[in-house]
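Omission of a single protein chain aside, the complex is shown with its protein chains in their original locations.
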Amino acid sequence: MANSFIRLVEVTKRFGNRIVVDRVSLDVAEGEVLALLGASGCGKTTLLRLIAGLETPEEGEIWIAGERVAARGHNLLPPRARSIGFVFQDLALWPHLTVEGNLDFVLTSARMKKLERQDRINEVLSLVHALPFASRYPAELSGGEQQRAAIARAIVGRPQLLLLDEPMSSLDSDLKAALSRELATLQEALKITTVYVTHNREEAAALAHRVVSMNGGNVEHR
Amino acid sequence: MVRLLREPKRFRRALTQPTMRSALIGSAFVVFAGLCVLPVVYMIGVSLVNAETSVNLENYRRLLVEPRQRALLLNSTLLGASSAVFGTLLGAPLGILLARSRLPAKRLLRIALVIPLIIPPYVLALAWILLTGSTGVLARTIGHDLLSGWTYSFAGAVVVLSLAYYPLSMLATEAAARRVDGHLEEGALLVTHTRRVMWRITLPLIAPMIAAAALTTFVMGLSEFGVPSLLRVRVFTTEVFTAFAALYDFGAATALAVPLLVVTLIVAVTIKLIIGERFISVRRSIHPALPLALGRWRVLVFGGTILVLTAAVVLPLIALAYEAGNVKRVASTFEGSREAVINSLLLAAIAATLIIILATFLGYWRGQERTRWRSVFDLFLLVIFAVPSTVLGVGLIGLWNRPGLLGGIYTSQGIIIIGYIARFVTVAALILAASVRQIPKSFEEAAEVAGGSWPRTFAQILLPNMRPGVVAAWLVSFIFAVGELGTTILVAPPGESTLPVRIYTLVANSPSSEVAALALMEVGIILIPLTLLALLTRVEVKH
Partner (left out) sequence: MTRNPYVEVLIAFTLGVGLLVGACTGRQTSQNNESGARAPSGEVTIYVSTDRVFSEPILRNYELNTGTKVNAVYDTEETKSTGLANRLLAEKNNPQADVFWSNEPVRTLVLKKRGVLAPYKSSSAVGIPAVFKDPGDYWTGFSARSRVIVYNTKLVKPEEAPKSVLDLTDPKWKGQVAIADPRFGTTSFHVAALYAELGDERADEFFRKLKANDVKIVAANSVVRDMVARGEAKVGLTDTDDVNVAIEDKQPVAMVFPDREGMGVPLMPNMVSLIAGAPHSEAAKLLIDYLLSSEVELMLAQSEAVQIPLRVGVEGPKNIPPISSFKPMTLDYGKAADRVEDVTRRLQPILGL
């Protein structure tokens, strides 16, 4: 698979004696949306964190965009150099910064100039319909609004890869459906390679080009 | 970004996060070891070597062989434990009240409730003797001696120390209680009422912070010397002082401090086993924490708060003011104190700031560490904190008083700052570690993924979320530093030094009226900048 954007080769992750990810091999094509489906504790979140570089695999290799980023128990590239957007399960919006401030941190980290930053922030916020609450703090947002803010923060740096860890687990079903549609549209527009972790089969089917199930640290391709 | 990915090797060295992170944390540990641990190690070295400079365990062989010493150690332990228990029983509820309820004039109340921490404990003890001693205000008012038996007793010492140290527990509890995720509490609110939620959900969540404050209080009660000696309670600390002041034997004094350190270790391990290591899952103010509606308890709770305030602040201050009366000499004594006041405030402010810088890194490491070293580090911090100030002071002299650069620092005011850091960085690190543990790991990870360098992540993401802890740790370090006497008096260079040293060297033999007046002034002098600081700093969570 020469065109695969993410490639995992026999990746294993243990926590103590517990094997959480067990010799997983997986390929994700460029522009593909892959859903990782599985019950809680099956290792899907850990797999996502391995791709992001937040965990180090004990064995196996991880390749992103043709570059080997992890091998032989070492991360070769730190998360910040992997060009990733990540939406955490708890969203991890920084509570002391406004929505804009959250996005701005990403852009100043990339040393972008101020004018450029403001344009980019406005562009992304309007894309996810978050402009109206740009200057509010996370604590002042509703669940759906927080969701949008988190997604905006994940894509504002124009990453090559978007990783979402059950981003909608805390939303009600109406909101979930609406956001799913928006996310699909967004993906259509941005064409970012995306890995989406969920335990909800419908959600997975609605968003993903391909669904992979995980069970007991193993992936079941279908 | 894409190009960056294609040339990883070039960027790897510059970008690999652990490098910057470990370098900063590593240097913090090196500084900590050099300033705080080395003097203690040096003194233990002294205690192990005899006059012929060969290793000798004689100092340790004599420990606790006399039943007298064992009884004293038990007394000290009980005094520390009781002060910690009662200090927590007073402080923790007040902390929750300040964090969660709508009390009138809350800011002012907070400042007023912190005052006992500023009054030197032995002055507080003196105030109570003036109030309830056999010829005190109470006895004179009702015509016969009612409470002097209780004043000069173990119970009296416990009361004084609890009243002196409850603000520690209060500040720690408040900082923690502000940051519990409202979701966690609301979840429980569905099935039970608010007070039960506080008991069963909120309290366990903030228990580690309360325990840390209680342990700090325990150590301070354990090593307290002034209050028990004034109230004629026999404690083990006197043994350490006897070794210094009557026998001039540094080795024996250090060896005698070891039982205190061992007791600290045992108590800390016990508490650790009971409380355990909890990760305090909070998403700060994503959902505001549950407010505490007092309802019909309102009057009672407010009355209780006023009662504590009366016992801990109002009565002692009135007693001191009454005793001070109209003393002519005080004016002349204080005339020349300007330099000492400035020295005190400046040195304490510099030290508190340096302490915070050092302690945020130590606290961060402790807060995010997942191996068992974190517990070892906790215990280590407490034990270092329990080292008597005099032992530390002599250790600092031994290390710093030598020709060259070190001697240059030793003969300057810098040595006082080093003394403050060595004494109090441990407490600040404990407070800050607790506050790091309240920050979800995902905050840092999100910044990491977003491309923030570690120093930037630390300064812009982590530090702002540690804010209540940073403020609390700075205040506690500042207050402790301003009042520090034991180490300062040993290392202070010639010339004017700090206010406690000045007051102490001036009034040690003065009548209690002068001591009272000077203590009042000391309280005022510390209180003014603190009040300004408290009013300038918004402790409230931003919305």
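Which chain is which? They are A and B, in the order written, and residues in each are numbered from 1.
Here, a contact is a pair of C-beta atoms (placed from the backbone, for glycine too) under 8 Å apart; a residue touches a chain by one contact, two chains touch by 3 or more.
From a predicted model like this one, the values you see are computed outputs, not experimental measurements.
Contact with the chain that does not appear here is found for just one residue of B:29, B:322, B:380 or B:504, B:504. Screening A:43, A:57, A:85 or A:101 for touch with the missing chain picks out A:101.
In the complete complex, the hidden chain is touched by one of B:179, B:423 or B:467, namely B:467. From the options B:57, B:74, B:247 or B:266, the residue with contact to the chain not on display is B:247.
Among B:91, B:133 or B:208, only B:133 touches the chain that is left out of the view.
Although one chain is not drawn, its touching partners on subunit B can still be listed: residues 68, 122, 133-135, 148, 225-226, 229-230, 232, 234, 238, 241-242, 244-248, 250, 333, 338-339, 342, 345-346, 349-350, 353, 356, 390, 394, 397-398, 401-403, 407, 410-411, 459-460, 463-464, 467, 470-471, 474, 485-486, 489-490, 492-495, 501, 504-506, 508-513, 529, 532-533, 536-538.
We adopt the following convention: only the chains that are shown with their structure count from here on.
Rounded to whole angstrom units, the spacing between the C-alpha centres of subunit A and subunit B is 43. Those residues of subunit B that touch subunit A in the shared complex are 1-2, 4-6, 8, 11-12, 15-18, 283-288, 440, 442-443, 445-453, 456, 460-461, 464-465, 467, 541-543. Those residues of subunit A that touch subunit B in the shared complex are 52-54, 64-67, 69, 76-86, 88-97, 105-106, 109-110, 137-140, 146, 153, 157-160.
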